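Dropping a structure here in structure tokens format, bear with me for questions.
Note that one protein chain is taken out, while the other chains of the complex remain in position.
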Amino acid sequence: MFFLDILSGVLLLVGVFFGFTGALGLFRFPDFFTRVHAASVTESIASILILTGLMLQTQFDLNTAKLIFILLFLMITSPTASHALAKSARHGGLLSIPESKKKKENS
Amino acid sequence: MHFGKWTLFLAVFWMLLSGYFKPLMLGFGVLSVVIVLVFLRRMDKADEEPMVISIGHRMLRYVVWLFWQIVLSSVQVTRLIWSPTIKLSPSLEKISVQNTREASRVLYANSITLTPGTMSVDLEDGEITVHALQKESIDDLKSGEMERKITSIWGENK
Partner (left out) sequence: MIGVLATVCIAILVVMGLALARACYADTVYDRILGVNMFGTKTVLFIAAVGFLMGRPDFLDIAIVYALINFIGMIAVLRFFEYIAPIE
């Protein structure tokens, strides 16, 4: 059990580090479309690591199954949400960096 | 056959969420499974392509491979974020997915967004518009390794 505790602690701390990295990226990246990439770091790998770390803390019963379900659900919905966000930004007329460069050259 | 699978799936799902095995709670469970099945039947009539659950060993192998891919690209993006001067080459390109079926396309676009560094912005008739932090990741996608893995799950065209 001791070994599992250490493994889960390491997973949790690494997951939190990735989460913090993503939040930093939200402030450091230049435009909206690149910031979505930074946010997706926190949404994919940080959730995987933190939820896996919590799974190792359970007695492998119903709670583990619930954690697996939360993980699966986040894996399906968070890309959907960022896709919808990027799509609506494009329809709203926001240009990404390569597109706005091209526009400047043309005008 | 199709409904049998759904019944089993929904029943297991109910057990997972409730965790009680008293007659009253099981009765509620049976009731909600029946209600969902009725809705499903009505939706199948409106939908041309009914949703069939199929999770085989190929899907599991793909999920494991995808997790590994997520780890690799997350480390790459993390290095980009912590580097003192941010060097990005954001690019936007279209990737053709003509010869894959609908379900595979959705899974493909979802996997692209799930791996940090690439994101699918738009998906319309056979083309996925992909935005990437670096040009190299789009070249990786164009080499088609991920697409090949996905088409091998459900087979080629319908």
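Odds and ends about this structure:
So that you can tell them apart, the chains are marked A and B in the order they are listed, and the count of residues begins at 1 in each.
The working rule: a contact is a pair of C-beta atoms (placed from the backbone, for glycine too) under 8 Å apart; a residue touches a chain by one contact, two chains touch by 3 or more.
Fair warning: this is a prediction, and the values are worked out from it, not measured in the lab.
Among the displayed chains, contact with the absent chain in the complete complex occurs for A.
Residue-level contact of subunit A with the missing chain is found at 5, 9, 12-13, 15-16, 19-20, 22-24, 26-27, 32, 35-36, 39, 42-43, 46-47, 50-51, 54, 57-58, 63, 66-67, 69-70, 73-74, 77-78, 80-82, 84-85, 87-89, 91-94.
The rule is short, and it goes like this: only the chains that are shown with their structure count from here on.
Between the CA-based centres of subunit A and subunit B the separation comes to 15 Å, rounded to the whole angstrom.
Those residues of subunit B that touch subunit A in the complex are listed here as 16-17, 19, 67, 70-71, 74, 77-78, 81-82, 86, 88, 90-92, 109-110, 113-122, 131, 133. Against subunit B, the residues of subunit A that register as touching in their complex are 18, 21-22, 24-25, 28-31, 33-34, 36-38, 40-41, 44-45, 48, 62, 65-66, 69, 75-76, 78-80, 82-83, 86-87, 90, 96-99.
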